[in-house]
Each structure stands twice: as C-alpha cells, then as structure tokens.
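For reference, the structure I am asking about is given below.
Complex shown without one protein chain; remaining protein chains in place.
This part shows chain A:
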Amino acid sequence: MEERPYRSASGAPIALRRRQHSASCREVAVRCPRLQLRSLSAATSAVWLAAYGLFVLSQNSMVLSAAIFITLIGLIIYLHFVKIDQESLLVIGSLGIQVTSSYASGKESTTFIEMSQVRDVVINEAIHMQKVIYYLCILLQDPGDPQGVSEVVPLFQSSKPRLDCLIEVYKSCQEILEQRKTAPQSS
C-alpha cells in the first residue's frame, strides 16, 4: 500500500493510494483536495455582511437569525451532498468493478458494475469549460451488439486527476482485466 501525491486538472494537490488485496483484487483511491478554511470563512463572512447590511436597512432582527440558520443549513447540505472527500475504485477480477464516492459528512455512495457488463476501461479526452482534460471511464457492453458500447461511466469526476495519475490507475485496472481474457472460460 502506498500513497503518492499528484495534481488535479485545476492544480490542487490530490493523493493516490493503491492496494493489492490479492492476485485478482485491487483497490485504487484518490483523495480530493480538502475543504479550505479560507473559502469557508470567505463565504460565511459574505453571507453575514449581506445580512447585517439588510438588518441596518430594515431594522428587523429576524434577518440576522435567518442568516445564521441559512449558513448552517447550507454548510450541512454542502458537506453531505456536494463535497466529495475520496473516490475509490475496487476491481475484483471475475466479479466486477465497484466505484465509491465518500462525502465529507461520511456518506458513501456506491455503484457496482458486473464484469459481464464491462467492455473495457479507457482514458478519454473531454472538453471541460475552457480546457481539454483527460478522464478515465468504464465502457459498458451493449447487450444486443457485441461490438457496441451502451454507456460510458466516467470515474474520478470530482477530483479530476491529471494524465500521470490516470496512467497509474489505468495500468492497475488493465492488469486485472487482462486476466479474464487469458482465462480458459469466459465469465
């Protein structure tokens, strides 16, 4: 198990951790940039300054308590639904691929894709805002067409690692995916 620092597409520091549980099971986790104290205090001060300005205009103290309430609720919603702490990929040969996102409040959202539905794991390019970035994605098999791709599942969308990190993850995944081609029976 090792942890190495990399950079995300926007320049923030992220860390990649790889673990090998057995010959056909690997786990790769990317830790996203943490919530900065700077941005948190900036947002809170902005909301409270606006509320104080409204209070001076209207002389209604409800505005201040409403602002505190809004800040608290907004922070809870942000930590529970928006801020992703860690994204991980668990590849179990002949069972499937599991994609987990853990949020800052501890919530985990998991998706498991069976190996029979996975066609391949590839690195793709995409135009995101004003940049072209690389992203890793899982290609799902189209049940009707053996050569077709029915869906593309992008991975690591919130941490957006750069190409060097993606190549490491790609190599780890492909080593396991190749095993299913060399096996005598296909699963």
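Criterion: a residue touches a chain if its C-beta (ideal position, glycine included) is under 8 Å from a C-beta of that chain, and two chains touch if they have at least 3 such contacts; residues count from 1.
Here is the rule we use: contacts and distances are computed from a predicted model.
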Handout entry: Options "ALA-interacting subunit", "Dynein axonemal assembly factor 10", "Exosome complex component RRP40" or "PIGQ acetylglucosaminyltransferase": UniProt name of the undisplayed chain
Key = "PIGQ acetylglucosaminyltransferase"
Problem - Residue of A:Cys25, A:Val47 or A:Leu177 in touch with the missing chain, whole complex considered - result: A:Cys25
Fill in the blank from the handout: By the document's definition of touch, the residue of A:Leu35, A:Leu95, A:Val122 or A:Leu163 touching the omitted chain is A:Leu95
Handout entry: Residues from chain A at the interface with the omitted partner, ascending
Key = 21-25, 27, 90, 92-95, 98, 100, 110-112, 114, 116-117, 143-144, 183-185, 187
